[in-house]
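The complex appears here minus one protein chain, its other protein chains still in place.
Think of it as A, B and C in the order they're written, each chain with its own count starting at 1.
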Amino acid sequence: MERHQLWGGRFQVAPNAALVELNESLSVDFRLWPYDIRSAKAWVAAIAQAGVLDAAEESRLSKGLDRVATRLERGDGDNATDEDVHTLVERLLYEEVGDVAGKLNTGRSRNDQVTTDLRLWCLDAIAAVDSELQALGNALVSQASSGVDTVMPGYTHGQRAQPVTWAYVMLAHAWPLARDRGRLADAADRLAESPLGLAALAGSGIAVDREQIARELGLKRLSQNGLDATGARDFVAELLFVLGIVATHVSRLAGELFTYASAEYGFVRLSEAYCTGSSLLPQKRNPDVLELARAKASRILGDLAGMLSLERGLPAGYNKDLQEDKSLLFDAVDTTLLTLPAIRGAIEEMKPVADRMEMALDHTMLATDLADQLVAGGVTFREAHGLVGNLVRVAESLSVPLTDIPAETASTIHPEFPTLIGSLGTWRDSIERRSTMGGASKQSVERQIELLTQQFAADPT
Amino acid sequence: MERHQLWGGRFQVAPNAALVELNESLSVDFRLWPYDIRSAKAWVAAIAQAGVLDAAEESRLSKGLDRVATRLERGDGDNATDEDVHTLVERLLYEEVGDVAGKLNTGRSRNDQVTTDLRLWCLDAIAAVDSELQALGNALVSQASSGVDTVMPGYTHGQRAQPVTWAYVMLAHAWPLARDRGRLADAADRLAESPLGLAALAGSGIAVDREQIARELGLKRLSQNGLDATGARDFVAELLFVLGIVATHVSRLAGELFTYASAEYGFVRLSEAYCTGSSLLPQKRNPDVLELARAKASRILGDLAGMLSLERGLPAGYNKDLQEDKSLLFDAVDTTLLTLPAIRGAIEEMKPVADRMEMALDHTMLATDLADQLVAGGVTFREAHGLVGNLVRVAESLSVPLTDIPAETASTIHPEFPTLIGSLGTWRDSIERRSTMGGASKQSVERQIELLTQQFAADPT
Amino acid sequence: MERHQLWGGRFQVAPNAALVELNESLSVDFRLWPYDIRSAKAWVAAIAQAGVLDAAEESRLSKGLDRVATRLERGDGDNATDEDVHTLVERLLYEEVGDVAGKLNTGRSRNDQVTTDLRLWCLDAIAAVDSELQALGNALVSQASSGVDTVMPGYTHGQRAQPVTWAYVMLAHAWPLARDRGRLADAADRLAESPLGLAALAGSGIAVDREQIARELGLKRLSQNGLDATGARDFVAELLFVLGIVATHVSRLAGELFTYASAEYGFVRLSEAYCTGSSLLPQKRNPDVLELARAKASRILGDLAGMLSLERGLPAGYNKDLQEDKSLLFDAVDTTLLTLPAIRGAIEEMKPVADRMEMALDHTMLATDLADQLVAGGVTFREAHGLVGNLVRVAESLSVPLTDIPAETASTIHPEFPTLIGSLGTWRDSIERRSTMGGASKQSVERQIELLTQQFAADPT
Partner (left out) sequence: MERHQLWGGRFQVAPNAALVELNESLSVDFRLWPYDIRSAKAWVAAIAQAGVLDAAEESRLSKGLDRVATRLERGDGDNATDEDVHTLVERLLYEEVGDVAGKLNTGRSRNDQVTTDLRLWCLDAIAAVDSELQALGNALVSQASSGVDTVMPGYTHGQRAQPVTWAYVMLAHAWPLARDRGRLADAADRLAESPLGLAALAGSGIAVDREQIARELGLKRLSQNGLDATGARDFVAELLFVLGIVATHVSRLAGELFTYASAEYGFVRLSEAYCTGSSLLPQKRNPDVLELARAKASRILGDLAGMLSLERGLPAGYNKDLQEDKSLLFDAVDTTLLTLPAIRGAIEEMKPVADRMEMALDHTMLATDLADQLVAGGVTFREAHGLVGNLVRVAESLSVPLTDIPAETASTIHPEFPTLIGSLGTWRDSIERRSTMGGASKQSVERQIELLTQQFAADPT
């Protein structure tokens, strides 16, 4: 029996095996089948309304497509070797309804078909990623909620900077996810266009009602130019970018926790359920979830770079180069949906180690407090900064903590220092002196928790 | 005289020359000075209101900053060797107002300062790019308007596919720019946050009114977490992505025109004002503007890949790695603002060559029309596709155009063919048979021109 | 039954399902099994020699590994769900030989194991790619050999520049492949190191003879530092780069042929066996092989960018991030081995269309010949260039070919022009005037064919 193909009448020679292998996309695009069925059913309705099908034909095709869906769901396409998912669906439809299947693609091309299918797929993928972002955001907010009173060093440049709380650090990783949900929503809105009915490049020979098709597919707008619509992949690039920035944010979270999970910091203890061991070293308990989450950003960066490079210099309209878009996109979405649940689980079960965090606070971290107090006494900030710097240097040369520097020595740098040092108070006092909205103070942290709780409860806007 | 620095009291040793060279950013960030002055003035007002400055000090600092701006405008900073733009501004302020300058940065850090400055800079950069996109969009629409009746081949896979018009092709390149304006607007909205007052990481020791600062700077929202805000660069990555996709769209336009400008196509003639010659071959008239516009997408892709890679694995909060963001961003914005006016000018002055376009239409491009007409006669589309394919094959083997195939031969393939071939009509007839909205028909093209004229007239939303 | 694992004694909790899914690498690294068996057998010999195994144990393990190989070859591992290929092999070995299997990995870690396996795999992959490069090179040389007398325009900037031959163009795409073979050979040489015996990071507790292991595995050198060797992936990055540049060269070849395969150029006719059709347009015969070959460079660029980003900032020694290397590398190698045979086949069966090539030659392409002849008469080249430029401009304004410009007009520009124009001769004469080695002359082309025939006959050096 001859291989079912959507083309071939003008060919005298069958495709070479090496081309068949290079050209086939079913191994990649098979997962589009539910969307291919959905768009096919919308198309059947549209060409019936346009008079191409009579009621009986419409019904046979539509029911046939449902049966094809049932068969694909139960695995009938799993070892198929068709050229692509569209060929597979048409072939199975022939098996179900016979020759009338040949009417399905009247006035339709794979060019408008594939970009419609892919847009529908993207909308579901975005919903799935968004839902995982919500869950991860909630996990971070939950860690924050129980860490409002856990003081720890805040770092810049990898060096202790000022005291903050565990809550504040967790929230610092939740806010980027809130922004990313906005990016996903923007991408979803922009790609919810219906190209169906634009055919290969110039519009369809069948006068279908494109608005009606769009409504049926749940898409918001019509693509307005067939050459543009069949060749455009900016929606793929945009989604890849958003996944890239999501992965970057996750890698930053993972990178920070990786440091905190070291024996030297000891700030967090991961659940064993998110660690693995070593094949050689019996004692090892490795934070693989963090390392892998950190790594995935690179992979998605590669997918994005590949995609942008792919489109460079191509004319409008469909060129086969664009077939590569799906490997890149599916890899990035799969990677995201593999990573987010794992990192979320790790965060849900992770235990902060409050005493290690507190032990890591040292008194040079109050240097800015001292400078601020000199300022309150009328010294300019730049001068105060220098004076406290001197104090730090002297403490270092004496090998004593900043707060243990002898009063007589401190007062040679500035007469107020002994008094000011005496009144520095607790770590919490220091934190509360950073009172601006968005800072590390308790009030600010509690407000952030409230805002983000709402953010991650809500559906995307 | 000692070099002015924003730090150093705790140091006993001056920085090594190799570090100074690696570390300095003034050669890159100098262009931020107007924004650094703006944010400094907002800060002066804020700390005055918070009681750090009395009215006289506020006035001296504010006027001093104005004088610094005047000096920088007239070139006083052009050969400066300060560490960065913030140091330069503070040093000049000392020169203008003396020691009170040391109060400027009370409760402020370069960490919140630089991200504020950069966000303000981005908003202006986005406005400039958007305005160039409008202009380029208008140039394309204008070409389209005068090309509504210029028929030409539409291509897919680099092969003649169906007849379309020059207008339709130009519009296919205008629509992506409309989407990109939406992306720019989304990016602008998202980045219009005010981090000022979050200081180094944990909030400021001075209880400034951050809402008031944001209003003064024209920013829409407050950044809500200091660790996040000082370390976040997703706004840079997002803008780089949007510039990357803009550049990709421009490269596609340029790539298509490059093909059309060849002697073999001969579809367009560029103005000499946008061509250059060869140093060796006297006859050459090279479409450099198209080649360079095609190339620039690669450079911006590199900037984006660099930026995403840069952030990977970094903890929240400021790390010096982030200093690299500006070289990448400025390169991409400069490249965009260099490329868009040149390609726009080339399009404004480019002449389509209607007779070469028409000569390139050949009758196999009517194959789909024939198939559609068989369908109208009751043949299924898939069968019709095969029959017309056979007809094409036979025409090829006879070395005659599809429309010149002898009637007796054609009718052996399908009895209707001779009649159908006879009624194919003009190229315009064929185009009008693609009647769906968004297709190549005159009505669709005119509607697109109307929609895009509005789009490119309007301010960004 | 409990899942076989290479670790776990110190764990109280089983890994979470989300981690298992994120962490598993068998779906990617399964293909390493033949190399894992090879390195395991070398290890068995080494630890036997070191006294860890007695002769009977050595024999049981070695034969057991052979039986594992046989089982894997016949598909026993196809649906396995082990953590990775190393776990799979050890598990099957337990099934084959019982508890003595537990001695296999004495003093060995997955860290030295996986990089050994991967290096062995790379050597085979390089040999396969090299062999395909030879074949593609030979196909190009073969096209060149039959196109020595086929004249055609040579292009720069997409514009006709000077006459050349089809042979010369084909050879221009063969030389880069010769350089790429050198790059592959360099990469192969550099990566042929044996890390086995370096264990997890610090060397093995068993005093194996690493030189002997290297000899057994056919590797040239020992890795000299365990922390470096277990964490180094520069060999992967280097191979990805070489594949990236190979793919870039192939994309340039494909891009050029894509242009030549257009109806407007018509310089080559692809075999139908390397084309596909359209689902909608019955006449289409699309050069998919060229489009896909052009596209693949982007994908490999993405793999390379991902790999370099992955390693950034990681300490020496093994980090789990590195597990991502294999997806990227395998994708690039698979892509290369899918693309090269297809493009080679297309080139072997492609027909140049000599008359279309010759028709595309126009007389302005002789402008440089005219300038050179003015130079021979004593005019400086820069002046001659300007004079011929004027001549071209006048011809254009008269709408005549350069060679049909009236003598009286030509002589007003330079008195020698009418005579010089008269003596321009044939296209071949013009080509032969470019007589330098490496130019388009027949002698140069024949010499290139000879050199490249040797190059692509030889084994890599």
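Here is the rule we go by: a residue touches a chain if its C-beta (ideal position, glycine included) is under 8 Å from a C-beta of that chain, and two chains touch if they have at least 3 such contacts.
Here the structure is a predicted model, which is why all the values come from computation and not from measurement.
**Student:** In the complete complex, the chain left out here touches which of the visible ones?
**Tutor:** Contacts of the unshown chain, counting the full complex: A, B, C.
**Student:** Considering the complete complex, identify which of C:86, C:284, C:356 or C:433 is in touch with the unshown chain.
**Tutor:** Counting the whole complex, the residue in contact with the absent chain is C:433.
**Student:** I'm checking contacts with the chain that's been left out. Which of B:64, B:197 or B:302 qualifies?
**Tutor:** Only one listed residue reaches the unshown chain, and that is B:302.
**Student:** Which residue among B:279, B:426 or B:454 touches the omitted chain?
**Tutor:** Of these options, the touching residue for the absent chain is B:279.
**Student:** Have a look at B:101, B:200, B:375 or B:452 and name the one touching the chain we're not showing.
**Tutor:** B:200
**Student:** Tell me which of B:63, B:320 or B:351 is the one touching the absent chain.
**Tutor:** Counting the whole complex, the residue in contact with the absent chain is B:320.
**Student:** Which parts of chain C are in contact with the chain that was left out?
**Tutor:** 6-12, 52, 90, 99-107, 111, 154-158, 161-164, 168-169, 171-173, 175-176, 179-180, 182-183, 186, 190, 195, 197-208, 210-211, 222-232, 234, 237-238, 241, 244-245, 248-249, 251-256, 259, 294, 297-298, 301, 304-305, 308-309, 311-320, 368-369, 372, 375, 380-383, 385-390, 392-393, 396, 431, 433-441, 444, 448, 451
**Student:** Going by the touch rule given at the top, which residues of chain B touch the chain that is not shown?
**Tutor:** 5-16, 18-19, 21-23, 83, 86, 105, 108-111, 199-200, 271-286, 288-289, 291-299, 301-307, 309-310, 319-324, 327-328, 338-339, 341-342, 344-346
**Student:** Which parts of chain A face the unshown chain closely enough to count as touching?
**Tutor:** Touch with the absent chain occurs at residues 156-162, 258-259, 261-265, 277-288, 291, 305, 308-309, 312-313, 360, 362, 364-365, 367-368, 370-371, 384-386, 388-389, 391-392, 402.
In this text, only the chains that are shown with their structure count from here on.
**Student:** Give me the set of chains touching chain A intersected with the set touching chain B.
**Tutor:** Joint contacts, listed by label: C.
**Student:** What's the distance between the Cα centroids of chain A and chain C, rounded to whole Å?
**Tutor:** The answer is 32 Å.
**Student:** Tell me, which residues of chain C touch at least two other chains?
**Tutor:** In chain C, residues 277-286, 288, 291, 305, 309 touch at least two other chains, as defined above.
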